[in-house]
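Only one protein chain is missing; all other protein chains are in place.
Read from first to last, the chains carry the letters A, B and C; within each, the first residue is number 1.
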Amino acid sequence: MRLVVDKAPFSPWESVARYEREVVTPSFPGKVGAAATFVGTMRDFNEGDEVRGMTLEHYPGMTERELQRILDEAGGRWTLLDVLLHHRVGELSPQEPIVLVAVWSAHRKEAFEACRHIMEALKSRAPFWKKEQLDGGHHRWVEKNSDGY
Amino acid sequence: MRLVVDKAPFSPWESVARYEREVVTPSFPGKVGAAATFVGTMRDFNEGDEVRGMTLEHYPGMTERELQRILDEAGGRWTLLDVLLHHRVGELSPQEPIVLVAVWSAHRKEAFEACRHIMEALKSRAPFWKKEQLDGGHHRWVEKNSDGY
Amino acid sequence: MIGCSDAVRKPLFEGNSMTVKVKFFASLKEQMGCDGATVEIGEVATAADVWLQASGGKALPPNVLVAVNMEYTDQNQTVTNGDEVAFFPPVTGG
Partner (left out) sequence: MIGCSDAVRKPLFEGNSMTVKVKFFASLKEQMGCDGATVEIGEVATAADVWLQASGGKALPPNVLVAVNMEYTDQNQTVTNGDEVAFFPPVTGG
């Protein structure tokens, strides 16, 4: 299980490939049947407005605790082999990845369900806040996340 | 939209990264908010037996038609930006990827739902058949896929 | 192979005949002993008739799937001269 909250830009598909190759496959050789992943990326539009950039604020300490709890809950509810979760904070530009969730399991049902559940739990519970930079130096806080179901 | 049915081993995360970089992002700059993927990998066990290798048979022509139909149906049901589907045929060894489904959309709900739907439709409708090589030169045809929901 | 090829050369129907291409896949291919054949059959025939002709009179196993011209259908579909009729077990890809 790996959980990263970091300011640096990252390449989600490279992260998944590397973690799978270096950690998941060696830990469970021949046992991995399914991997489900989700990558959330910054768009250049929201609520009808062009968005120039984004600041992602978080609550250091609580964010990691809450994410860990979400992963532990998923591990208790589904039979999983491994999970990788990576979330950006700080200053982001459009097209940059914000979040990656990758779940490995023996069978597809578990990977699909756990991956989506982790994302929805993260969206509703993990203390992150998005501030959007709009045209003309304006900014606004995103007030709530869209529905995921 | 890209659909590949091929004998050659492939690296799913590299395929996703390359397709996203070369096709999806340039086609929809700043519009991609979500990517959901699934990778199915060959295990070395099934139904309590060790599996040494696998032969994936298909119905050339019909397989591609049925996969195309599944993708078209998903595109009609959800608002998607792009889909990549890659399925191995021929001789496989444990730990090799069998199938990749990657779906890009503006919002996560669509990507999650379409990705899982495409996988389940593929499992129930696309004409592929797995033959497992067991110990001592025995082989057996997989009789049916496990439930995905 | 030979059993399969033998069967297809004996039209069971009188009158005008047509030709359809038959395909078997996976375990069914192994059971039939061939991957398919060209069948000559009476002008009015269903997929089930084609099966009987191609299999030399064996009963169609209950879980066998049927496709005509690469589209799923059922054994009662009528076939036309030149059609490709495929029989195969439940699919197990992914």
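The rule we apply is simple: a contact is a pair of C-beta atoms (placed from the backbone, for glycine too) under 8 Å apart; a residue touches a chain by one contact, two chains touch by 3 or more.
This one's a predicted model, so the numbers in the text were calculated from it and none came from an experiment.
Trainee: Checking the contacts here: which visible chains does the omitted one touch?
Mentor: Even though it is not drawn, that chain still touches A.
Trainee: If I consider the whole complex, including the chain that's not displayed, which of A:Val16, A:Ala36, A:Val51 or A:Ile98 touches that chain?
Mentor: The single option touching the absent chain is A:Ile98.
Trainee: Residues of chain A in contact with the chain that isn't shown?
Mentor: Counting only chain A, the missing chain is touched by 40, 56-59, 61-62, 65-66, 87, 98-99, 119, 122-131, 141-145.
Keep in mind that, in the parts below, only the chains that are shown with their structure count from here on.
Trainee: Just to be sure I understand: going only through chains that touch, what's the smallest number of steps from chain A to chain C?
Mentor: The distance in steps between these two chains is 2.
Trainee: Roughly how many whole angstrom separate the Cα centroids of chain A and chain C?
Mentor: That gives a centre separation of 51 Å.
Trainee: Could you state the distance in Å from the CA-based centre of chain B to that of chain C?
Mentor: A distance of 29 Å separates the two centres.
Trainee: Could you put a whole-Å number on the gap between the CA centroids of chain A and chain B?
Mentor: Between these chains, centre-to-centre, one finds 22 Å.
Trainee: Chain C: which residues touch two or more other chains?
Mentor: 94
Trainee: Which residue numbers or ranges of chain B touch two or more of the other chains?
Mentor: Answer for chain B, listing residues that touch two or more other chains: 40, 119.
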